[in-house]
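Only one protein chain is missing from this complex, and each of the others stays in its spot.
Right after this comes chain A.
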Amino acid sequence: MSLQATTSQTVGPYLHLGLSWLNTDEIAPPGMAGRRVRISGRIIDGEGALVPDAMLEIWQADHRGRFAHPEDARAGEVEPGFRGFGRVPTDAEGAFRFQTIKPGRVPGPGGGWQAPHLLVSIFARGLLKHLVSRLYFPDEPDNASDPILALVDPERRDTLIARAAGDELLEWDIVLQGPRETVFFEF
């Protein structure tokens, strides 16, 4: 028997009513091993306006590249208390900010490795299905051999790489539409 997945629908403007209970600005709680980073950015629409009613979901591995999920054969080695998930809303100015630890590199297709990255889903009014992107880290030598970045037009790759803004602060804007549009993925 085969079914078809239910049609996606927008979260609408009142998403926080049902979803904000999992909001956090600390994807990795304080004290978790790994290099701590602060990430901030804005979500910008096709007319250059900031998007105040959106939400991000972050999913990431721990500092040694292990996911807190049974599908990862090394999940048992994940640091206790590390889940690697959190929701981050945009504020009235369309800005978001959170802290986490830089993940380790994680297994890629065909026995290779992927450079450290965060998976980022974007939910908002006007998105009938959520968008999926990735945040990569600047000054990361593994980016050059990352199998996912390799599939992206070189001229657009920098939309996936956060900018170093000093003192373990990274900046990463998400542009939904237009000449500087962020790269979004399908699977």
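As a working rule, a residue touches a chain if its C-beta (ideal position, glycine included) is under 8 Å from a C-beta of that chain, and two chains touch if they have at least 3 such contacts; residues count from 1.
Please note the rule applied: contacts and distances are computed from a predicted model.
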item: Per UniProt record, name of the chain withheld from view ["Transcriptional regulator, putative", "ATP synthase subunit b", "Cytochrome d terminal oxidase subunit 1" or "Protocatechuate 3,4-dioxygenase subunit beta"]; value: "Protocatechuate 3,4-dioxygenase subunit beta"
item: Candidate in contact with the missing chain, chosen from A:M32, A:A68 or A:I101; value: A:A68
item: Absent-chain contact - pick from A:G110, A:P141 or A:G166; value: A:G110
item: Selected residue (touches chain absent from view) among A:L50, A:A95, A:L119 or A:L169; value: A:L119
item: Absent-chain interface as seen on chain A, which is shown; value: 1-19, 21-22, 45-47, 49, 51, 53, 57, 59, 61, 67-73, 83-85, 106-111, 114, 117, 119, 121, 123-131, 147-148, 151-152, 156, 176-178, 181, 183-187
